[in-house]
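Down below is the structure, laid out as structure tokens.
Only one protein chain is missing from this complex, and each of the others stays in its spot.
Labels run A and B following the written order; every chain starts at residue 1.
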Amino acid sequence: MEKQIHHLVSELKASIQEDPLQGAGALVEFAMENASDNKQVHQALVLKMNYMQSADQGKKEQLVADMLALADRFSSTSSGGGMAVAAVSSAQALQVVKKDDIVCEGRNINKVFRRGGFGLKDIDFCFRLGEITGVVGENGNGKTTLFRIAVGELAADSGVLHFPYIEGQAGVTTGNWERIKEHIAFIPQDIERWYGSVKDNLHYELAVHGILDKENLEEVEYIIYRLGLEKHQNKSWNQLSGGYKLRFALARALVWKPKLLVIDEPLANLDIKAQLIILNDLRDLANSYRYPLSIVISSQHLHEIENVSDRIIFLKEGNMIFNGRVDELGNERQENTFEFASDLSVEELERRLAGFEYYSLENTGLAYVIRTPLSITYQELFQIFLKAEIPIGYFRDISQSTKKLFV
Amino acid sequence: MSWIKKMTPTFIKRLDQKLLTKYPNVWRTKLHYILFFSLIVGNLVAYGLASIYPVAIDQIPSSGNFMALYFISCVFGGFILLYWGFTQFKFKLKDHRFGVQLMTFAIYSLGILSFSINIFVFQYRLTERVANVEETQTFMEDRSFVEKLDYFRYYAGNEMAFLDQSRKLQIAQIVGKYGFSLDDILREYDEAYYAYYEGELYQSFESVFSAKCMFNQLHHQINCYGFTSDIWKTHWGLTLIAMLLLPAMFFMLSYTSFAVISGVSFIHVVVLMAATMLFSMKIVSIENFYFALSVFVFAVVLFFRKNESGLNLLSFFFLLLAPGTLLIYIMNTHAIEMSITDFGTYVGLGFVLTTIAIKLLTIRTAKPKG
Partner (left out) sequence: MDSNDPIHLRKEEVHRLVASSNLPKALKRSMDFVSDFSTDRSRIKEVIALNRKYSELQDQYQEGQVDESSYQKENNLLVFNLLELLDQV
């Protein structure tokens, strides 16, 4: 055993000397696998972090020497028994909420607006704890109507809407909207203007939800730091950018730990970086072990939404075209669909693709969409384009994306 | 506003934070600021200002001065009240329990009463000083002497041939004590047949007499009554109306936006006017019918506003209806000038009506609409 460790350490040291960055990664892996002391793991992690941050050559050399020294210490102290954890896992001891519990369920929901005649037709949905449901569809296809029904703002004409998880909570009876709404947060597309500082609003929101005193102070501080609002906590509405206004709205909705969070078009006015931060945070918060929540989100940013969602609902003219898990999208498709951008005209593309079997080629205005038999893969089509010398701006396989339903 | 923050002592700021995390429904009303700035600072300032206001035996504020000062303090207090009310929509009342709503209404009424007390303290202190410019018995003697001025004036053109010069001197002395010149009064009358000084002189005496009445210094007087009493009674009448009407508006602001309040208030005022015209005057002309109809149409349009439910607007309308009805009643019975006892009775009655209106408001459920 000891010999084996010595051998592994020698390999590790060689790796560090050869490629310090990769070696640092190996050092971390090795420490996590073999260190007998948590401090050694911490040291490995910090060394790698420092190496990545450092731009100074002299410093990098020093860090390499430190990594080698740490590797040497492994051979003398390693037990090979894996990372020692002082605390016993308390996950089982925690009273946690069971994920996948249904928070909100709608069956055969119908809603027709007298004016305009638009409506939702026989919509089924099911929002579960720990899941993110993305609702996509063109503007005016019923997303906001669906949201308003789900959060109890708008009554459906027919259908069944219930909240199994919430109605199972103490003191909440079926149909008691006052109490049910205490567990639902809704962030509309146009965030309502607020007054006072970010911090005061959060304290107030929490206090009216019955979380008072010390707990109130702690929870507000927690959500401020968790959502990166610490530098903006004393700012008012006018002093915040669109992205931070949304973050604040999120903080205000999340601070009292709702079970269902519905957000209408949150990404509309955000830059790409802000979108990623928000979506990542939502993913993490939905996955919470102790306070999981069900998040329902609508957006026109299909790829981002698909990446973050567990389920997708696609609405078209009030009808539900798709409702299922993201990985089920396109499972029963009869063809592959690809989207690409090219400077060539349709005629020229058709000319160059003569001899290649495809079902259709359409110009959507901004890009082309080509439908092919299932046998044609992404790589094959790409090769065909290269051979046919078709200049491509971008290329995307949308066979298993809701994007296919739009084009 | 930042200057308010600068002027706020640390203990109030600490209290503010305490209320925020402990009693959010009280915090949002900012009652603690009102009580501090009005009940403590405001009353001290009002008392102080009334104490330094120039009052002396030869410089007595007239009834006109009293009225002007009352008007100025009402306008000043009114602006502060409006600002306070305006802040109420910033943090919406999210607790829809009846008790909380009633408490909120009571807090607004308390704040308004506090402002009313500021104005009253100023008037009270000023009246008290005026009442004490001269010892009661001397004043009453002076007053009865000066009341004879008419007699002297009557004979002014005859060079006071028939006058008892010693009495004239005595009167001149008394008039001089109160800051006036008998010669001026007589000359003014002689030359211009104009009695400005004389009017001023009588008003000064009236001020002192009225003030002494209020402080029960004239026990023997049967008709002890003056303008001070009128001001005070009107003040409590106006306070009552403010205590019922303004909280109703502030309360509505706690739920909705300024635009909605303005809309509902406008409809309310017009409806009341129309109702008064149609029913009190018992004249139903085509103009009035048209007026009422247009109001109705406007109300219907507003009720179906996109962002505010009709039920909400109806509830708000009823909330304003209670104090509005009482206002009409008070005005019709000329009870706007009321004693402190009447004030108590009407406050009680108003609150009963308002409580019913608030109860109606709480009947709104969280049920989905549409």
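To be clear about the criterion, a contact is a pair of C-beta atoms (placed from the backbone, for glycine too) under 8 Å apart; a residue touches a chain by one contact, two chains touch by 3 or more.
Note that the structure is a prediction, hence the values are computed from the model and not measured.
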Seminar exercise, completed: Note: the excluded chain touches shown chains A
Seminar exercise, completed: Missing-chain contact among A:D101, A:E167 or A:E221 belongs to A:E221
Seminar exercise, completed: The one of A:V41, A:I123, A:I390 or A:L405 in touch with the missing chain is A:V41
For this session: Based on the whole complex, identify which of A:H7, A:R193 or A:R290 touches the chain you can't see.
Result: A:R290
Problem set entry | Hidden partner interface residues of subunit A, rising order | 24-25, 28, 32, 38, 41-42, 44-46, 48-50, 52-53, 82-83, 85-87, 89-91, 93-94, 218, 221-222, 225-226, 228, 230-231, 280-281, 284-285, 288-291
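Rule of thumb we're sticking to: only the chains that are shown with their structure count from here on.
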For this session: Would you tell me which residues of subunit A are touching subunit B in their complex?
Result: 149, 152-156, 177-178, 180-181, 194-196, 200-201, 203-204, 206-208, 212-213, 216-217
Exercise. Across the complex, what residues on subunit B touch subunit A?
Worked result: 20-25, 27-28, 90-91, 94-96, 365-370
